[in-house]
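Step one of this worksheet: look at the structure below.
What you see is the complex with one protein chain gone and the rest in place.
Labels A and B are assigned to the chains in the order they are written; within every chain, residues are numbered from 1.
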Amino acid sequence: MEAYLLNLGILISIYSILGVTLNFIMGYAGIYSLAHAVFFGVGAYAGTFMAMHYNASIFVTLPVAMAAGAFLSLILALPALRVRGEYFVAASLGLQVLAVTIFSEWKSVTGGIGGLIGIPPLDVAGFEVFKPSQFIFVTVGALIIILFIINRLVHSSFGRSLRAIRDSESAAAAFGKNVPLIKTISVVISSALTAVAGVLYASYLSFINVESFKLDTSVLIMAMVIIGGTGTQSGPIVGAALLLLLPSLISYMDFLPQTEIGSIQQIIYGLGMALLMIYRPGGIVGRKKQSETGKE
Amino acid sequence: MLALQLTITGLQTGALYALTAVGFSLIFGSTRIFHFAHGATFIIAAYLFYFVNVSGYGMILGAIAATAGAIIFGLLLNRFVYVPIQRDEGSFFTIFVASFGIGIVVQNVIGMVFGRGFVTVQTPLSFSVEIMEGLYVSPLAWISMLCAAISFSLLWYFLKYSQMGKALRALSDNPELVRVFGMNPRFISACAFTIGSILVVPAAIISGATSGLNPAMGHHVMLISLAATIVGGIGSVAGTLMAGLALGLAESLALLYVDSQWTEAVTFAILFLFIIVRPSGLLGRSAAH
Partner (left out) sequence: MVASSADTQDVLMEIRNVDKAFGGVKAVDNVSMDLRAGIITTLVGPNGAGKTTLFNLITGELSKDSGSIKWLGNPINKIKPFQASRAGILRTFQDLRLFNEMSVEDNILTSVENNSVPIPLTKSQRTARREKVEHALNRAGLFSKRKVRAKDLAYAERKFLSMARVMATDARLWLLDEPASGLDPNSYEKFLEILRDEVKQGVTVCIIEHNLDIVIGISDRIAFLDRGKLLADGEPQSILDDPELRAIYFGERT
C-alpha cells in the first residue's frame, strides 16, 4: 500500500510538472500545444542518453535535457508565430506525429519501439536516488522549484506581456511588445522545464519507450490543464492528481472483469473528459476564481 | 511499373481519405465544431457493416446499418455534447477535448465488443487481379474511386442546388452569417453532421474490405482528415477533396523513397510545411494574422 501511494505520488508530481509547464504557454500565452509530450520525450531520451553513455549526475543530465528541449522547441515556436487557433493545433499535431516516428525509428538513441532499459538511477551530487521513498522528494522538489520559477515569471512584466498577447496581439504590439520574441521565449522556457519531467520519469522507471510520448499523452496533459483550470496556479496540479487517481480507483473495484480493466479505465477517463467539458468547462479551479474576481 | 502500382494504390487510399476528410471539413467549416470524434464515426460505421455482414445479413443491410449508425452517432454527439458546450460559449479546445474523450470511449467500447485485433470483411472483390504484366489491382480500387466520384457528384449537386446546401456553403465561407441567414442554426448544424457522417460510410466499408479494421484506426483517419482539411484550406470542400487525394498519393508514392514506417511522417511533414508556408491552404481564405 505504501509503495503504491508513493508511486502514485511520484507520477502525480511528474505529470504536475507537465501540466504546469503546458499551462504556462496555454493559459498565459494562448499557445495551445498538442505536442507537449514531444518535449517530455526529448527530455527523457536526452537525459537517458547522457546517463547511459557519459554521466548520470543530474548536473549533467538535466542541463543537457533542458538544452535539447529548448533548442527543439524552436520548431514549435515557428508555427506559433505564424498562425493561431485550429491552425496551430494542427501544426502541433503534425509535430507530435513526426516526433513519434522519429522516436520509434532513431534506434541508436531511443532504442526504437522496444525502448531503452536499464536506465541508471538519478545521481544527485554523488548520492544515488532510486528508492521511491527518496525519489518522491526529488520529484516534489522539482515541482516546487518549477512552480516557483513559473510563478515568478507569470507575475513579472513578462507574464503580463504574455497575457496581453493572449488577449489582443495587435494591441500588445502597439504597446511595445515584441510579440514573436516573447512567444518564442515562453515556448523555450516551457519546453526546457518540460524536459526536466522527462529526465525524472526515465530514471524513475529505469525504462522508457515511445508509448509514453505519443499524442495520447499530449492530450492527457492538455486535459489535466483544462480540467484543473487553464490559467490558474493550482489547476494543472489538481487536474493531474484527478486524472491519475481516477484510473487507480477503478482498479480497486474488483467486481469488474479483470481482463477488461484497461478498457474500462480508458472509457471512464474518456467519459470524464467529455462530461467535465460539458458541465465544468472552466475547470475545477477556474470557475470559482472567475466569479470571485468578477465581484470585486 | 512500381510507380504506376503505387499511384493506383495511392489514388485508392486518397479517394477514401478524401471522403472522410470532406465530411470533417464540411462539419468544421459550417459549424466551427472541431469534431475530433469523426474518426469514431468511421469505426462505428465500419464495425457495424462488418458485424451485419458476418452475421449473415449481407452487404446491403450492412451498408444500411452502417449509414444509420454513423448518422445517429453524429447527431447524438452534436445534440448532447457539442450543443451544450457551445451554449456555454465553449472554446474551440473545450469542444476538442470533449470530442477526443468520446473518441477514446468509442475506441474502447468497440475493442471490448469486437476485440482489439484486426478484422477484415472477406469479399471476392478483395483479391488483386493482374491487369498488366506486374501490375496487380484489386477491383476494390476501382470501386473506391467510383464511390468517391459518385459521392462527390451528389455532394456537389446538393451544395450547389439545394437551399440547405447553399446555406452550408455560405457558412463555410463566412461563419458569421449564421444569424443573417434566418435559418435555424441548430437545424443547419444537424444537417452538416448528417451529411458529414454519411460521407465516411463508403470509406469505412471499403477500408474493412481492403486494409482491414481495428478499433484504433479511427485516430489515424481523423488525423488524416484534419491534415487534408488544413492543406486544402478550411472552408473549401473542393480543396479538402484535392488534398485528401494528394495526401493518399503522397503517402503511397513516398514508398519509392522511404520505408513504410515513415509514410505517416510524410503526411504530417507536408501538413507542417503548409501551415508555415501557406496556412490558408490550397484553396482557402487567408489564415495568417
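The rule we apply is simple: a contact is a pair of C-beta atoms (placed from the backbone, for glycine too) under 8 Å apart; a residue touches a chain by one contact, two chains touch by 3 or more.
The structure displayed is predicted, hence computed values, not measured ones.
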item: Missing chain: touched chains present in the view; value: A
item: Hidden-chain contact residue, picked from the options A:133, A:168 or A:251; value: A:168
item: Touch with the omitted chain, as defined above, among A:36, A:84, A:177 or A:214; value: A:177
item: Positions on subunit A where the hidden chain makes contact; value: 153, 156-158, 160-161, 163-164, 166-168, 170-179, 181-182, 185, 231, 293-294, 296
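Criterion: only the chains that are shown with their structure count from here on.
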item: Subunit A and subunit B: spacing of chain centres that average the CA atoms, whole Å; value: 30
item: Subunit A contact footprint on subunit B (complex, rising order); value: 28, 34, 81, 84-85, 88, 90-105, 107-109, 111-112, 219, 223, 226-227, 230, 234, 261-262, 264-265, 267-269, 271-272, 275-276, 279, 287-289
item: Subunit B contact footprint on subunit A (complex, rising order); value: 32, 78-79, 82-91, 93-95, 97-98, 101-102, 104-105, 169, 215, 219, 222-223, 226, 260, 263-264, 266-267, 269-274, 277-278, 281
